[in-house]
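The block that comes next holds chain A.
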Amino acid sequence: MAVLWGTMWCMVALSVLYLLVVVKGPSIWDRLLAINLIAVKVTIIIILFASIYESAFLLDAAIIYTLSGFIGTIFIALFFSKKEKKQKQDEKKEGKSIWRVY
Partner candidate 1 sequence: MASILEIAGSVLIAAGAILMVLGTFGLLKFKRFYPRILISSKIDTVGMLTLLLGLVVRHGFSFFSAKIVLIIVILLILNPLVAHILSRSAYMSGE
Partner candidate 2 sequence: MLTYFILIPIIIAVFLYMLACGKKGRAIAIIFQTGFVGAVYYVFTLTRQEEILTNIGGYDSILGIYLREDTMAAAFVLLTAIFFLIASIYSFREKDGRLFWFLIFIWQGASVGIFLTRDLFNAFVLIEVVTVVVAILIMFNRKNRSIYDGMFYLMLNVLVIKFYLLGLGYLYRMTGTMDIVIATEALVGMERSELVLPYALMMTAIALKCALLPMFSWLPKAHGSPAAPSAVSAILSGLHIKCTIYLFLRMQEMFSTLISAYEFFLVIGVLTGIVGFVLAMAQSDIKLILAYHTISQVGLIFAGLSMGSYYSHIGGMYHIVNHALFKGALFLSAGSIIKAYGTRDVYQIRGLLRRYPGLGIATLMAILGITGAPLFNGSISKYFMATDASAQMNVILIFMSLGTIISFVKYGSMLFGKSDAEPEAGVKVPAEQQIAVFALGFMCFFTGVFGVQSVQFLFNTSVTIDRLGYLEKAGIFFASAIAGFFIYKYYIKTSKLLKRLRSFEMGFRSACVCIGVFFAALLLTVGLVQYYY
């Protein structure tokens, strides 16, 4: 049991570290990576919690967590990649920065 609790605390500590990356990270991609990592950590926390209480139905929450978190991240990433590209091209064409998303 101690291992589970210890791992849980470890995950929380890691999330805090990832949060530093989210705040500091120079580009939007660093931040998105950190979101992804935090999502995994949160999933693991939930699984550990369910494991401690020995209740299988709590794992449903972990599954929906994983799926929805990933879909959000993927959507943002796909959504902005094209935008960024277009913006760079426009900037090149006009020779100045037009607008910045991040």
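A quick word on the picks: all candidates are chains of the complex that A comes from, given by their letters.
To be clear about the criterion, contacts are C-beta pairs under 8 Å (C-beta built on N, C-alpha and C of every residue); 3 or more make two chains touch, one makes a residue touch a chain; residues count from 1.
These numbers were taken from a predicted model, which means no experiment stands behind them.
**Student:** What candidate from 1 or 2 touches chain A in the complex under consideration?
**Tutor:** My answer, from the options 1 or 2, is 1.
**Student:** Where on chain A does candidate 1 make contact in their complex?
**Tutor:** Contacts found on chain A: 3-4, 6-7, 10-11, 14, 17-18, 20-21, 26-27, 29-30, 32-34, 36-37, 40-41, 43-44, 47-48, 50-51, 54, 56, 59-60, 62-63, 66-67, 70, 73-74, 77-78, 80-85, 87-88.
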